[in-house]
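Other chains dropped; remaining ones untouched in position.
Letters are used for the chains, namely A and B, taken in the order the chains are written, and counting of residues starts over at 1 for each.
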Amino acid sequence: MTVELVKHAAEDSDVATAARVSTIGENHDRIVDLTKDAGLINYLMRDRHGSPFEHTSFTFFVEAPIFVAREFFRHRAGWSYNEESGRYKELQPVFYVPADGRPLRQVGKPGAYRFELGTYKQHMMVTGDIRRVSTEAYTTYKRLLDLDVAREVARMVLPVNIFTSFYATCNARSLMHFLSLRTKDETSKFPSFPQQEIEMVASKMEDTFSLQMPLTWDAFQANGRVAP
Amino acid sequence: MTVELVKHAAEDSDVATAARVSTIGENHDRIVDLTKDAGLINYLMRDRHGSPFEHTSFTFFVEAPIFVAREFFRHRAGWSYNEESGRYKELQPVFYVPADGRPLRQVGKPGAYRFELGTYKQHMMVTGDIRRVSTEAYTTYKRLLDLDVAREVARMVLPVNIFTSFYATCNARSLMHFLSLRTKDETSKFPSFPQQEIEMVASKMEDTFSLQMPLTWDAFQANGRVAP
């Protein structure tokens, strides 16, 4: 999985500045007071005043398998996407295969699943089968292209573990909403059960977020990881 | 492809009623005058007053391959989705295979592609290869499930031509925006180059739309198929 921050216009002071227009009007060239900003941001998060967090922008470049992209793109509000197209471009033979530590067995009831490590045999079968099907599918894809079949038809044989790439632009509010659903965290007020592969992507995005907007991230964490 | 209208609250008079609040205030129990409504709706479409078209609601149930669903879900504004989950449910062995008349060769330059029918050999190869890869992938999927591997892992081998199903709710405005991009039509003011399979879905949705909201559909058609 690749997650790169391509560009951003997102700082804690953007949140504080936008929020203060409610109470003191124009203030965007004021001196930053970290202590006051931290208190204000925490108050906004706690009482769910979400709009001040929207005056920020992050653009990420992500490489992930199609089954992850499909979950990702379900996030609509405050998200913009441009993705590699299997109609316009020949896809590259890069496929996701679970690493050794990836839990393989699902136990428990719907809504409360948990995962356990697989047996040695399960790991051998999973990685072997995924490699074999991916290879066979890609070989078929290439043969159809060589026969001058349109890319949009040939790609129909490719499995959902093939990598795709996309730009995703969001703001701090839509990003926190994404993180609250696509990560597991014991400090979270609400349970979530993300598939491990999207959590790997979300976790890298959260690293970036916490570096760029540390006060906002602290407040997110301190308030049960609920997006305001 | 399946497209069923599950429910709707969408009539031409909804558009006219909402629009008239601008000029005459409350009027929602007025007598419907089709001639006046047709004129008003045409004016709204022509001058791009889009909001009156939003007070309508269509819920569709759709069955389509994943590669179609992926294009469909890129429509965010005014669309709501719930889809079958490969994490929660064992997927059924239903795969899309292009029919005989499906053009297979892409010619021309990016942005102006056109498609031509394939040769006999191309058709044989395409349908044979797609069937073979789909069967092999599904057999592998089932074997992994039998080994007690989690559904969310086993599904990684499945190709993007497997069918998925989803509910999609939209309003007349977001539906027209979808139709303007996902159908080809000579009366359209702007070119569009949808993949044939999503156009098959869009076309069925348009049949429903034109029956439920004939005046709105007429105005859409008469004004170059540009969503207001």
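The working rule: contacts are C-beta pairs under 8 Å (C-beta built on N, C-alpha and C of every residue); 3 or more make two chains touch, one makes a residue touch a chain.
All of these numbers come straight from a predicted model, not from anything done at the bench.
A.B. asks: In this structure file, how many copies does the full complex comprise, given 2 in place?
C.D. replies: Total copies of the sequence across the whole complex: 4.
Basically, only the chains that are shown with their structure count from here on.
A.B. asks: Between chain A and chain B, what's the gap in Å when you average each chain's C-alpha atoms?
C.D. replies: Distance between chain centres, rounded to whole Å: 26 Å.
A.B. asks: Where on chain B is chain A touching in the complex?
C.D. replies: 65-67, 69-70, 73-74, 76-77, 79, 81, 86-88, 96, 98, 102-106, 110, 115, 118, 121-122, 125-126, 129-130, 132-134, 136-137, 140, 143-144, 147-161, 195
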